[in-house]
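Encoded as C-alpha cells, here's the structure I'll be asking about.
Here the complex is missing a single protein chain, while all its other protein chains stay put.
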Amino acid sequence: MSMSLDSAMTGTQNHDDLTRSFAFTTQLDAVMTWGQRNSLWPLAYGTACCGIELMSVMGPKYDLARFGAEVVRFSPRQSDLLLVAGTITEKMAPVLVRIYRQMLEPKYVLSMGVCASSGGFYRAYHVLQGIDKVIPVDVFIPGCPPTPEAVLDGIMLLQKMIKDQNPRPWKQNWKAPEL
Amino acid sequence: MKHLISFDELKSDFVKNQSLQVEKYIFIDAFGDQAIEVPKDDIVVLMQFLFEVKQFDFLIDICGVDYPDRALRFDVVYHLLNSITGQRLRIKSQVAENEGVESVIQVWKGADWFEREAFDMFGIKFHGHPNLRKILTHHEFVGHPLRKDYEASRQQSCATSLPIHFDNEPGSPGDVLNPKLLPLNIGPSHPAMHGTLRVMAELDGETIVRANCEIGYLHRCFEKMAETHPYQQVIPYTDRLNYCSAPMNNIGYCKAVERLLEVEIPPKAQAIRIILAELSRIADHIVAVGTGGVDLGALSAFFHLFVFREKIYDIFEKLCGARLTVSLTRIGGIGNEPPEGWYQLILDFCDSMDKEIDEISRLMLDNKIFVKRTMGVTPIKPQEAVAWGYTGPLLRATGMAHDIRKLKPYYGYDQLDFKIPVGTSGDIYDRYLVRIEEMRESVKIVRQICKNIPEGDYTIRDKSIVLPEKKDVYGNIEGLMNHFMLIIKGIKPPQGEVYDATEAANGELGYYLVSDGSAAPYRLKVRPPCFAIYQSFPSIVKGSMIADAIAAVASMNIIAGELDR
Partner (left out) sequence: MVKCTINGQTVEVKEGTTVIEAMHQEGMKIAHYCWHPGLSVAGVCRLCMVEIQGNPRLQVGCNTVVTEGMNINNTSDKVKEAVQWGLDFHLINHPLDCPVCDQAGECGLQDQYMEFGQYDSIMAEPKQKKHKVVDLGPTVVLDSERCILCSRCVRFTTEVSKTNELGIFNRGDHSEVGTHEGTSLDNNYSLNTVDICPVGALTSKDFRFKQRVWYLKEQKTICNGCSTGCNIKVYFNTEGFFRVKPVYNEQVNGYWMCDQGRDIYKFANKQARYQGGKRYNQGQWVTDEAPGHVAMQASKVIAQNKNKTALILTGQYTVEEYEIAIQSFLASVGNSIGIKNIYHWNSHISEINNFDGTLLRGDRNPNTKGLIKVFEKYNIQTQVEDLEKAIEAGQIDTAIVAGPEDLTYYKQSNQKMVSLISALKNIVWLQSTINPELEEKVKSNLFIIPMKSYLEKSGTFINFNGIEQSFRAVTTVMSQALTLGQAIGLMMGDQKAVLPAAETAADHAVKPFVQESRPASQVMAEERKKNEFIYKRGATNER
C-alpha cells in the first residue's frame, strides 16, 4: 500500500485506500465484540491462594491491564467478568450466586484454579466441587495455582470466545435458583 | 537459667489445693512434651491455678480429639505456654458424648472461638460459654464433621446466608438488632475484606456500637483431609493454610512429624529451612503492608512491593518449580538440593530488599495521611493481648518482646544475630512499624546464613522415612521397591502425640499431631495465629469509626486459609 509523495503533498486521495478515509465499513457484531473483549472489567473474586496469584497477574510483571482488563471493579453492577479465583465453599456458594445474578448482561465467568473448577484436591464436606454447580462458567483455568501465564491464556481464550460469539451451550439453559 | 517446672513440683502444688483430685491425674512425659490427664470437673480450678500461680499466661489452643471406641468419647486438649520460661504444658480431659465441660472463658478471653470450634467440629458442649454455636461450617450443616463416623466427602449444600447477627452479651441477645442504629454488612465479597471475611456492624452515624465477624467462608476441611491422607500427602495441604508464606507451614508440619519420629535433620537442611522461613516471612509482610496500604488508599506501595514478591517467587521457583504453593520441605529434610547459584541469587535479593525497605519506610511510615489514619487507632494493652491469645507482630507491637525464635530457638536461631522489633502502644501504626522492621531483621538473618551454609546432605537417608533418589528408583530394584512401599504403605510413626510450634509470619503457628501408628495422622490440629487475633476484633473496634474498622482488619493480616483452615 504505497503512497506517492506528490499525492500526499497535493492531498489527492487514492479512493481504494481506506486507511485515509474518514469511515470504514464493518459489521455491528464485530465492533460490539471488539469493544466487549478489549475492555473487560473484572470482578476479582479472590478467595484463597489463587487470589494472591491473581494479584500477581494484575501486578507489574504479568500485566493484565494490557489486555484491557485494567479497571477492576468490586461491585457486580459495574463489572462484566467474574473472575472466581480460589476455593468456593458451600458457605460461600449462595453469596457467589447472588453476586452473579446481580451482574448485568453480557457477563462472563472465568473459573481460575482447580478449586473453583472442580473442588481441587479438596474432596471434602464443605467445599463446592466446582462453581459450575451453581453458576455457568465460560472458561476453566486449571492449575494450583495456575501460573500467571495460564491466567492470561485463559483471558485470551475468553476474548476469542467473545469475538466468535461462542458462549458455552449450558449458559442458555441456566436457570437462577428461586429465592 | 530458665526454671522449668517439673511434674513433682506441680504435683506437690496441686495437692495443696483441696478441690483438685490429684490422685486421678495421669502425668505423661513423652516425645519431649509434658501432659497431664485430668478429670473434667477439675478443669476450671486447675486452669485458674496454672494461670495465676504458675504463670502459664498463654492459652495457646483448645481442641477436641475423637476416640469413638471409648466410653468417654472425646478428649478435650488445652495447650498452655509460660511466656517467661517458654515451658509448654498440655492438659487433657476425657468427656462423654452428651456431657459437657466447663468453659475456661472466665480465665482467658481467648478461649472464645477455640471452644466454639471444638463444639462445631465434635459437638463438645462448653458450659458457661455465652455464644456456643457453629463457627466454621455453614448454618444449614447438620452433624459434627471431625467425628470419625462422618465421611470426609459427604457434602451438604447451603442455599442461604445468615442475616446480620451479633454475639450475645449480658442484656442484649445477638440476633436482635437495635432499631435505632444502622446495621451494616461488609463482605464476604468486598474489596477490603481480604477474601472471605464478613464483618457486621451497628453504626451510630459512623461510630461502631456493636460489631461481629463471621468466618468459615474458606473452611476447606484441612483437618479432615489430614486424617484421610498419608503423612507425606498432607504437605501440599499445609501449603494452602497461610498461602502468602507457604514454606513456613510446611516447615511447621514437618518439624512436628520429625519430632514424633524422633529424627534430627542434618544441619544443611536446617539452614535452608531457616532461609525459606525468613524469605516467606518477608513475603508475608509484603502482602500485609502492601494490601494494608491499598485498603487505606495507598496504591503505590503495593506495586513497589510486589516486584520483590516476584523476586522471592523466582527464588522458590528455582528450588522446586512452583511459585506460590511450594511444598518445599519433606519429612526428614527438604525436597531437593538447591541449584548452583541459588545462594548468590538470594544474597543479591537481600541487597535490593534492604534498599526497598528503606524506600517503603519513607513512602508509608512517613506519610502524613497514613500516620493520621493509623496512629492511635485501636490500641491494645499487652495484658489484654495476652488474654486474647495474640502472638506475633501484633503482640510485639503492644510492647511485649515475645518471639519463639528467641524463647525456644530451633534450627540454630540462637546462633544468629538478630533483634526483635517491639512497638509501644499496639495501635495500627506500630503494627506496620514492627512488620517493616521485621523484614529488615529477616534480611539480616538470610544474609548471615547464606554466607555460612554448612556442608552435608539436604535430607536424612532413613529408608523407612525418606524416598530414595530418582536414579535409584529407576536404576535398581531395591530403590524401586523402597519407593513403592513408602508410597503405598506410608510412613508409620510410633503411637503418641506432639505439639510443635514455630514463629510464623503472623505469630505462633502450632501443630498438634496425634498418631495411632498408622500411615495417616489420627488427628492434626493447626493452631492458626490469626484465629486468636481475629476473635478480639468485635471488642477492639467498639467505639471507633467504620473506616478504622477497615484499617484494623487490614492490620491484623487475617489470612482466611489459616483462619478457617
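First chain written, first letter: the chains are A and B, and each begins at residue 1.
FYI, a contact is a pair of C-beta atoms (placed from the backbone, for glycine too) under 8 Å apart; a residue touches a chain by one contact, two chains touch by 3 or more.
Note that this is a predicted model, so its numbers are computed, not measured.
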Chain not shown: contacting residue from B:Gln344, B:Gln415, B:Ser464 or B:Gln495: B:Ser464
Touch list for subunit B against the chain that is not drawn: 142, 153-157, 159, 463-464, 472, 474, 476-482, 484-485, 488-489
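One rule holds in what follows: only the chains that are shown with their structure count from here on.
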Geometric centre distance via CA averages, subunit B-subunit A, whole Å: 36
Residues of subunit A defined as touching subunit B within the complex: 45-49, 51-53, 55-56, 59-61, 74, 86-87, 89-96, 98-99, 121-129, 144-145, 147, 177
Partner subunit A, residues of subunit B touching it in the complex: 136-138, 141, 145, 150-161, 188-191, 195-196, 216-221, 224-225, 236-237, 239-240, 243-244, 287, 303, 306-307, 309-310, 313, 323-325, 560-561
